[in-house]
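Moving on to subunit A:
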Amino acid sequence: MFSHYIFYFLSIMALFSAVMMLVSKKPIHSVLFLTLTFFAIAGHYVLLNAQFLAVVHVIVYAGAIMVLFLFTVMLLNLNNDERSPKPIWVKVIAFLAGCMLLLTLIGVFRGYDIQSAHDPMTTQIGLVKSLGRILYHDYLIPFELSSVLFLTAMVGAVLLGKKEQI
Partner candidate 1 sequence: MITLTAIPVHYYLLFCSILFCIGVIGVLIKRNALLILMSIELMINSINLLLAAFSAYSNDPAGQIFVFFIMVVAAAEVAIGLAIVVLIYRTTHSIDINVLNKLKW
Partner candidate 2 sequence: MLTIILILLPLALSLITLSLKKEKEIRYFVLTGALIEFGLAVAAFVQYKTSCHCQLLFRADWLASMGVSLKFGMDGISMLLVMLTTFLLPVIIMASFSHSYERPSAFYSLILLMEMALVGVFTAFDGLMFYIFWEMALIPAYFICAVWGGNDRIRITLKFFIYTFTGSLFMLGALIYLYSRTPMPHSFDFQWLYLVALTPTEQLWIFLAFFLAFAVKIPIFPFHTWQPDTYAEAPAAGSMLLAGIMLKMGIYGMIRWMIPICHQALQQWGTFAMILAVTGIVYASLIAIRQKDMKRLVAYSSIAHVGLIAAGVFALTIHSMQGAMIQMISHGINIVGLFLVIDLIEQRTKTRNIADLGGIALKAPRLAVFFMVILLGSIALPLTNGFVGEFLLLLGIFEHSVVFSAIGGLTIIFSAVYMLWMYQRTMLGTTNQLTGQIADLTWTEMATLIPLVIMIFWIGLFPGLFLDVALPDVLQILNFAK
């Protein structure tokens, strides 16, 4: 039952901070709440015994991406950007749309039944060792090709970020 409590705790934390991210006025708060969400999700990974992912997640998201966000927010000096927020009816509709989507998704999941369910706590797949072997063996090509993606992103970021005349 302990894991359930952890699950509830992490979930509520994640959801709460996600909602807070949306409602907070200042972008910087949003970024911080999002970071909190990410940490909660990292907890979930741990709970799922996916340690490798948990670590990578913390490094990539909380460590890199959110820092980038923070930098940007500070760089652009966005204190209170929501000067003219969307009208309330848009928000209501958006909320309703989100709820509808949720309902749809719940409907989709309703009949789901996993075949040969395993207890996540007992599996070893989430460990670095097993994942590393698979990654460099079965998923070698995508792994290599993701370098192309990174290269593109790098060149692109430079291309867009550079200040010069065309």
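Keep this in mind: a residue touches a chain if its C-beta (ideal position, glycine included) is under 8 Å from a C-beta of that chain, and two chains touch if they have at least 3 such contacts; residues count from 1.
The candidates came about this way: all candidates are chains of the complex that A comes from, given by their letters.
Note that the structure is a prediction, hence the values are computed from the model and not measured.
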**Direct contact with subunit A in this complex, candidates 1 or 2** = 1
**Request:** Could you please specify the touching residues of subunit A with respect to candidate 1 in the complex?
**Result:** 1-4, 7, 11, 14-15, 18-19, 21-22, 27, 30-31, 34, 37-38, 41, 44-45, 47-50, 52-53, 56-57, 60-61, 64-65, 68-69, 72-73, 75-76, 78, 81-82, 84-86, 90-91, 93-95, 97-99, 101-102, 105-106, 109, 112, 114-121, 123, 125-126, 130-131, 134-135, 138-139, 142, 146, 149-150, 152-154, 156-157, 160-161, 163
